[in-house]
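Shown next, in structure tokens, is the structure this report addresses.
Note that one protein chain of the assembly has been removed; the remaining protein chains are unaltered in position.
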Amino acid sequence: MAETLLAIDDLRVTFGVGRLHVAAVEGVSLRLEAGESLGLVGESGSGKSTVLRAVTGLAPVAGGSIRLAGEPVRLPRGMDFYRTVQMVFQDPFASLHPRHTVDQILAEPLAIHRVADADARIVTALAEVGLGPSYRFRYPHQLSGGQRQRVAIARALVLRPRLVLLDEPTSALDASVQAEILNLLETLRRELGLSYVLVSHDLAVVAHLCERLVVMRRGRIVEETTADALRSGTVRDAYTREMLRASKGFTREPPAGSGLQPS
Amino acid sequence: ATPKDTLVQAWMIDDIISLDPAEIFEISTTEIAGNTYERLIGYDLDDVSKIFGVVAESWTVSDDGKTITFKIREGRKFASGNPITAADVEFSLQRAVLLDKSPAFIINQFGITKDNVKTAIKATGDYTLDFTMDRPYAPSFALYALTSSVASVVDKKLVMEHEANGDFGYEWLKTHYAGSGPFTIRDWRANEVAVLERNPNYSGTPAPLARVIYRHIPETATQRILLEKGDVDIARNLGPEEIAAVSTNPDIKIQSAPKGTLYYLGLNQKNPELAKPEVREALKYLVDYEAIADTIMKNQASVHQAFLPKGFLGAVNDNPYKLDVDKAKALLAKAGLPDGFTVTMDVRSAQPITGVAEAIQSTFAKAGVKLEIIPGDGKQTLTKYRARTHDIYIGVWGPDYQDPHTNAQTFASNPDNKDDASSKTLAWRNAWPTPELGKEVDAAILERDPAKRAALYEAMQREVMADGPFVIMFQQTENAAERANVKGFIMGPSFDNNLATATSKE
Amino acid sequence: MTTPLVEVEDLSVGFDLPDGRVEAVRGVSFTLGRERLGIVGESGSGKSQTGRALLGLTAKNGTVTAKRLAFDGIDLLRASERERRALRGSRMTMVMQDPRYSLNPVMTVEQQIVEAYRAHRRVSRAEARDAALAMLQSVRIDQPQRVLALYPHELSGGMGQRVMIAMMLITGPELLIADEPTSALDVTVRGDVLRILDALVAERGMGLILISHDLELVASFCDCVLVMYAGRIVEELRADALHDAKHPYTRGLIGCLPRLDRDRHPLPVLDRDPAWAL
Amino acid sequence: MSLDQSALAARPERRGAAALGLLGGIAGFLLTLAITLLGLVVVTFVIGRVVPIDPVLAVVGDRASGDVYARVRAEMGLDLPLLEQFRIYLVKAVTGDFGRSVLTTNPVIDDIRTYFPATIELATLGTLIGTVIGIPLGVFAAVRSGSFLDQVVRIVGLVGYSVPIFWLGLMALLLFYARLDWVAGPGRLDIAYDYMVTPVTGMITVDALMQGQTEVFWNAVSHLVLPACLLGYFSLAYISRMTRALLLNELGQEYVITARVKGLSETRVIWRHALRNAAVPLLTVVVLSYATLLEGSVLTETVFAWPGIGSYITNSLQNADMNAVLGGTLVVGAAFVTLNLLSDLLYRLLDPRTR
Partner (left out) sequence: MAAASSLRLWLTTSEPRSRAQARLGGLYQGFRRLARNPTAMVGLAVVVLLVVVAAFAPLLATHSPTAGGDLRTERLLPPGPVFWLGTDDQARDINSRIIYGSRLTLAVVVLVTVIATPIGLAIGTISGYFGGWIDRILMRITDIFLAFPRLVLALAFVAALGPGIENAIIAIAITAWPPYARLARAETLTIRNSDFIHAVRLQGGSSARILLKHVVPLCLSSVTVRVTLDMAGIILTAAGLGFLGLGAQPPTPEWGTMIAQGRRFLIDQWWVAAMPGIAIFVVSLGFNLLGDGLRDVLDPRSVR
């Protein structure tokens, strides 16, 4: 059996104090084997992004443990961590520095980690995400949304991580561009042997890219299931079922037992 | 427009810090004291040598020359209605010594100190007073000293009503009034206004005006606008160009009077270049006295090069120095500085001082003397001057009283040239030791014959003029731009005799 | 023949920008009766601008030209700003895309709805308030009394969207343009909101234009769909005929979505033909 | 000119603070006030020691004898070690005893009571003028942005930024007072009206009204108008620019379109919707501009012979009258902090999101 790349046990994350206190994540446990991809779905605000941020150290961990390849992660995260784990954000317009060229954006991680052949690595990285060298010296505002997301992916991959955290990487993109990015992610995963944790609210997207998924609601995992189960409709949790139904398009009759049904 | 019975003057009165005659020493306060308090004696404004009694009816000098006995006029009253008696005079003079504020030295110099003041100044009856000095000073010296505002007679009864913690009513009198002059001080609001009102109990000729108001107007252009508009009757701080401009206005007339104030350069003898006699002399040839007096200082000053202003006993009125670059160059060469030298000058940022300094800067440059002007606020340059850390200081000096000793002492006497000396005369400030000259100064105050005394001072002036570290340049002329309907505003030779006592408006 | 509710013929919207001119909508034509019309297309294809042009809310730097632009027989191109304003809000209206940004953050729900009502009806404040309450009830908001006093930021996304709809429907308009009314919502809430709109069309006989980029959704909701690309309508189809679409763009759009019922790797991608934009 | 977008800058922080509630707010305010004032005390003390001015000179003048000088120096505590001096200074400042001003001989507190109201009067009217004219100007400029009117408003504003105030002040005096006679001249009141009101608040207009002296009131207003207009012009320049920028920003928001969709008139859209939203940060702008005017404008005060706090502090500083400097600075600083708090509170009132 493959090694466990990421193991999260009973993770709890809280924000704010007093009246502002929110328990964003309450007792989430998951496991990710090397080479595997895991989906994280759930309604807005259910804590999906927070789980990813907690892993990367961007959100404060209030309890539980996070282990990477068997080692508990340290705070602050060490340089090794960043070489193992990288992240791609949801909004391609916000995740690139508006004043840096693609070249500068890709050179930054290489400079931080003092990687020697930076120039060559940048060219390779661009090629990997399907961008020609002509994109190298453009500014983000000279790129389309899909192209930006490709740059963001290239930036995540330029350090050759093993695990990539994807926070709704396509939800800001058009359907046609989404397909391109999904294909790209799939190819890269295969070629580089990556593991993904993919956050999305679109069940189809998750099912497309991941074998396994967990459904979150209000900071907790309500169901852990597989893409195949999703396709065959054999899910247990009522909420998961409702999501499944809603993602099939509009229906005139309201679903029975909908939590949002007005009285 | 201003009310008919009120005289409004636009003036910079931000120098007022106290109204107590035992403390006042500033230009505007002395003027106010002159209008509101009476002293034992006064002098004729047209002929300073004529002295007459005011509160005193007469006086006699004892044979040993040490005691002056004053007879106080009877039947006169303070503004409060209290009668003026010898006890009030005794109180006023003793108080000045005991409080020991800045002007106390004027009385101290007659050997009257805190310890002996109770015996030295003594009322010998209701209307007689003895003033006893340690040495037989020239009587005119003592009498002139007693014309200064520190010798103003205050209302003992009224003041003592407000005494607290044995302060002789000092805290109270700082902002109040207890005198007997033609006007009373009704109100003073710092940086805003001082209001004088006619004294109903005044024993002399009552003032025609009911009220005299000094408004603090810091900006001269504003003063001018107010004057032209008629919202002030007299503007006191106009510059030469402004004077020239308003003088064409038929509603405005200009009154001017020479004042005892001198403009001079103090050359610090701690500076090795300035310590050379040739350099000192050369600099005296490097000021274009006439041109400055005719332009920048037009109507504001006349050329005067001796330390006693015109009108003082023994004053020297000829002006030997003029701009002579060649001579200056020759002198500099003799001093071993053919290419000139660089020197700084501390200049107070106020007109006309800055203008004069700049003009001097350009004539100095003609002989290669590079003058760097260091501008500063008044107190700032003065602090430096008193610490003797300047090179050249451009200053203004006004006599403390009408006797020649006041200026002779400061310009020509420096008994102790050490840094921590207690007497900080101008000679000391410029680090100029005066072993011989100092003795002459001391001798002159004991000379009782006026003519001989005058001769002594003349000699001293010549000496300072030739060798002293002072480039004395001008004597101030004070100007007042008045509305044409103002009559009888008096401008005397000293600051405390700019009087509105006889002023009226048509 | 009865006049259609909306007639649009050869509508173009262009914007002047410092760098030149942008043609956002180019020669769009359609007619709408008392039915549901969907407009789909990718981001920037001109969907919203078409709707805004109808209401006369094109930004200042934009110009609108058309052979005909009519609402219930009224020629909108000739109408004065005052006449258009009278139409706006009372007879034709638009549900804005995102309630978080489209509601005035410093006014309460009550103030905003009452204002909309009183802009077109001479009624007292109290009457307007009652109407607002009724309206909130009809979009099935719980505790409408409480919601009236809330500020927009105190509403959840779904509530905000319904408040928006209530506000726009309170005057009983004959035409509603709903610009991505569900894009900000969770999939589960989405159905709720659409069902409300659907009921209104059915009950009041209102004309509805639903703008969205979700082809599947629009097809399952509307009677008729316009597909826009680069400011043009590339295809117009009946909703039930979606899967028989002819235009490669439409077909590509349908095909490139990952689907739960079909596991395709890799996904087909859209090969854009520059000719589509001509 | 020291006004700035920092008004806007403070927003995120304030929202955070708002959440702490009123009580926390007051405690926080008091703490801020205390710290700021302590900072001011320290800074003034340091200033007092570094200015190359001998404070004794201001008391004794130039002619005093050495003994008098030494005695006064000792009286002023200047011969004590620095640390000891600071301790005394601090204790006094904390107990609210600022001592006496050397220059005016009054307790500093009394001085402030006379000078600060004069400045408040001027600053208030100035800000009022700046706001009442500046906001509509800014609104028109924003609504017609890019038009001729917009350019005119901009140039008018820029002139306000660029012209030396003493120049403009004297010219205004010459024109409106000397030539046209529309307003009264420099100073706070005609001498004829002096002493007709007893100072209560120290603001002549307010006192005159309270005491029913309408004639005095109008005279005071007539004196006030010109310098206030001048200061008003400067805050107008700033306020109109900020209004324009903020309103332009609001006009680009979606909710403005929503308002138009509802069929509202353009006037209502702009004034009731957009400006109401812009008002929130605009308030901070106005308050900040007010706070700046409260510091007193030395130059305006000089030109108009206005006995305000600005020239009081400056004058005191030039005479090393540190008691007065400290008192004046603390009052101005406290006013600044208080106004900041006030704008915070108003901010919360105006913006429901921060409640």
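Order as written gives the chain letters A, B, C and D; numbering starts at 1 within each chain.
In the analysis below, contacts are C-beta pairs under 8 Å (C-beta built on N, C-alpha and C of every residue); 3 or more make two chains touch, one makes a residue touch a chain.
Given the structure is predicted, the values throughout are model-derived calculations rather than measurements.
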Shown chains touched by the chain that is not drawn here: A, B, D
Omitted-chain contact residue, chosen from D:71, D:92, D:154 or D:276: D:154
Full-complex contact with the absent chain, from A:14, A:46 or A:86: A:86
Sites on chain B contacted by the missing partner chain, in the whole complex: 219-221, 224-225, 239, 241-242, 245, 288, 291-292, 294-296, 347, 349-351, 354-355, 357-359, 361-362, 365, 372-377, 380
Interface with the unshown chain - residue positions in chain D: 1-6, 8-13, 32, 35-36, 39-40, 43, 47, 50-53, 151, 154, 158-159, 161-167, 170, 174, 292, 295-296, 298-299, 310, 313-314, 317-318, 325, 328-329, 332-333, 336-337, 340
Absent-chain interface as seen on chain A, which is shown: 56, 58, 77, 79, 81-82, 85-87, 89-91, 94-99, 101, 103, 108-109, 112-113, 134-135, 137-139, 141-142, 152, 155, 159
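Keep in mind that, in the parts below, only the chains that are shown with their structure count from here on.
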Chain occupying the middle, per Cα centroid: D
Chain C and chain D, separation of their C-alpha mean positions in angstrom: 51
Complex contact set, residues of chain C against chain D: 52, 55, 57, 85-90, 93-94, 96-98, 101-108, 115-116, 119-120, 151, 153-154, 164, 167-168
Interfacial residue positions of chain D with respect to chain B in the complex: 51-54, 57-68, 70-71, 101-106, 111, 114, 166, 170, 173-174, 177-178, 185-187, 190-192, 194-195, 302-305, 307, 311-312, 315, 318-320
In the complex, chain D residues that touch chain C: 253-255, 257-265, 273, 276-277, 280, 350-353
